[in-house]
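With one protein chain withheld, the remaining protein chains of the complex are depicted in position.
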Amino acid sequence: MMKDLVDQVLAANLELHRSGLARLTWGNVSGIDRDRGLVVIKPSGVAYADLTRDALAVVDLEGRVVGGRLHPSSDTPTHLALYRAFPAIGGITHTHSVYATMFAQACREIPCLGTTHADQFFGPVPLARALTPEEVRDDYERNTGRAIVERFASLDPAATPGVLAAHHGPFTWGKDPGASLENSIALEAIAEMAFGTLALAPGIGPIPAHILDKHFSRKHGPGAYYGQKRGSPGA
Amino acid sequence: MMKDLVDQVLAANLELHRSGLARLTWGNVSGIDRDRGLVVIKPSGVAYADLTRDALAVVDLEGRVVGGRLHPSSDTPTHLALYRAFPAIGGITHTHSVYATMFAQACREIPCLGTTHADQFFGPVPLARALTPEEVRDDYERNTGRAIVERFASLDPAATPGVLAAHHGPFTWGKDPGASLENSIALEAIAEMAFGTLALAPGIGPIPAHILDKHFSRKHGPGAYYGQKRGSPGA
Amino acid sequence: MMKDLVDQVLAANLELHRSGLARLTWGNVSGIDRDRGLVVIKPSGVAYADLTRDALAVVDLEGRVVGGRLHPSSDTPTHLALYRAFPAIGGITHTHSVYATMFAQACREIPCLGTTHADQFFGPVPLARALTPEEVRDDYERNTGRAIVERFASLDPAATPGVLAAHHGPFTWGKDPGASLENSIALEAIAEMAFGTLALAPGIGPIPAHILDKHFSRKHGPGAYYGQKRGSPGA
Partner (left out) sequence: MMKDLVDQVLAANLELHRSGLARLTWGNVSGIDRDRGLVVIKPSGVAYADLTRDALAVVDLEGRVVGGRLHPSSDTPTHLALYRAFPAIGGITHTHSVYATMFAQACREIPCLGTTHADQFFGPVPLARALTPEEVRDDYERNTGRAIVERFASLDPAATPGVLAAHHGPFTWGKDPGASLENSIALEAIAEMAFGTLALAPGIGPIPAHILDKHFSRKHGPGAYYGQKRGSPGA
């Protein structure tokens, strides 16, 4: 199972690069083996062209390196905080993709302005607050994760599979590494469409609730009928 | 003839992906065999890389699956409503392409602001209204098609080969699957140009009627002289 | 010499497509053999992937087809009007490239806002006026060329190697087909940069005259020192 997970994390990191969401080394995908409590993640600052199975880092849920010869991503403590708080997720993707990052830098959540959004996020893409000077000084990356978890106190991470970290950029998740990457690709498209929609219709509000409900439930949950596995969560 | 149609629908779905108009699985092309009353369409939620002739679904005009081993696109009832109402069309393309979707989300039609637009659409790209809660609850996708047909009560689908579904995105059509895809590519360019034109000249109105008439008739109808088959509808 | 010209026109049309400036069949490059008075141009409505030497059309300066088996571009009369009026040019490119077309649709010339612009255009990219109903009805494409020539009554086409046709899009020219294409590529970049500059600094005026003079003369004319052939017109 770890072998499969390593393959999935490698494939998702390579696809992250091919998708154009990550310039230079600005993005990382991880995956978790819940039975063993181990997380596989991209090494820090390594070019995507140099990624191999052996280059990936393996850490436990407290951040101890237990495999791989390279340092794990500096964002690892953020990933771990999310894995600890959201027991149903199996993969996480972090990017600095352009349009999602614009909203994060503007400290604005992304309202649900259309069905593309409603198909993936049940409501706005939320914004996690900026950290205090103390939170930045001590254990910055772990506190980034804590601020995200705090924002989800009354949100379901399965229905809202991503967040904008204020001043920073997006994190998304899913049932496995590939699903978390798909949510990053979707989020970037959603953000670009929202950017333009707000330019064309500055005062526009979110779509009607009945359309949001319909589109999300069409793809997710027991009544889903999008895709080939009807009645199960959409891929 | 069905074999040709299957080839055309496959080629158009693959080109839809290559063109960059459809991220993930967000888009589908269909084609109809009018003699048999059968529609070939992309299966639901299947990656473009996995599409083959055998993966395509075949349905009749009432939506009964008569061929293929996979579920047809969840948008199939919308396609069927358009095929039933517009007897001259032979192919339909649906996308969530970025700029066309911005206008759909902003609930704004696209005014004809230049000759690129006038070459393809004889007047504005219309907006089909949002659905009521009842229309969303019961037979949502079919009602999406009905709202489009309602919008075309006084429009000619040959002269206006596409529409923006409010809060959702564009549908385009043409004499065959490839022509419907070309209209999606054209619509996305038209939308991007209109977006920028409105930013540069916020109060600008549509182009003069004599330029609209000239450009549309240059490519379409009995006096057309664009392309190699003069006097016939332009490709 | 005609053989060389055909090769150049073919190469420039293929590069036009690869450059991303022309979607579908929306663009054409031509070149002229001044000694023979013959113009080689893309055929109308033919996909770039299907272009070969034999597919190109050859016409004389009055528009009579003298070679090739396909109809020449519907924009041919515009090209011919420019070749007749501007004796020093050897190639013309027409596109509907996105940002240049936005300015054409907005009926705004592009002010010279930086050195990228000043390197290629000695002053604003001018706008040719919209045609009257009569000019559109009779000999539309030839009148498009006439309106451009009218706009250049007091402009030097060597120093201003392109124009925006109102409501339509850009035409550029140069000493040969390749140079005309380079000016289209440059114009699209200039237009995109101007679009963003005007968004960041809405009231900004053109760059100081001494910077415009310096940059244009650095690349063009007897004192040019950009490129490898110092003292000759820059490529």
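By letter and in written order, the chains are A, B and C; residue numbering begins at 1 in each of them.
The rule is simple: contacts are C-beta pairs under 8 Å (C-beta built on N, C-alpha and C of every residue); 3 or more make two chains touch, one makes a residue touch a chain.
Keep in mind the model is a prediction, meaning the values are calculated, not measured.
All shown chains touched by the missing chain in the whole complex, by label: A, C. In the complete complex, the hidden chain is touched by one of A:Ala104, A:Val163 or A:Ile211, namely A:Ala104. Considering the full assembly, A:Leu70 is the residue among A:Leu51, A:Leu70, A:Leu155 or A:Ile204 that touches the omitted chain.
The chain that is not drawn here is touched, among residues A:Leu10, A:Val29 or A:Val46, by A:Val46. Only one residue in the set C:Leu16, C:Leu80, C:Val98 or C:Leu113 touches the chain that does not appear here, and it is C:Leu113. Residues of chain C in touch with the missing chain: 113-116, 182, 185-186, 189, 192-194, 196-197, 199-201, 204, 207-208, 210-211, 214, 218, 225-228, 230, 234-235.
Interface residues of chain A with the unshown chain, by the touch rule above, are 23-24, 26, 43-46, 70-71, 74, 96, 98-99, 101-108, 130-131, 133, 136-137, 140, 167-169, 195, 198-199.
Keep in mind that, in the parts below, only the chains that are shown with their structure count from here on.
Taken as a graph of touching chains, this assembly forms an open line, each chain in contact only with its neighbours along the path. One rotation lays the C-alpha atoms of chain A on chain B, and its angle is 90 degrees to the nearest 5. Legend note: the chain whose CA centroid lies nearest the centroid of all displayed protein CA atoms is B.
Computed centre separation for the pair chain A/chain B is 32 angstrom, with centres defined by C-alpha atoms. Note on chain placement: the centre of chain A and the centre of chain C lie 46 Å apart, centres being C-alpha means.
Touching two or more other chains at once is no residue of chain C.
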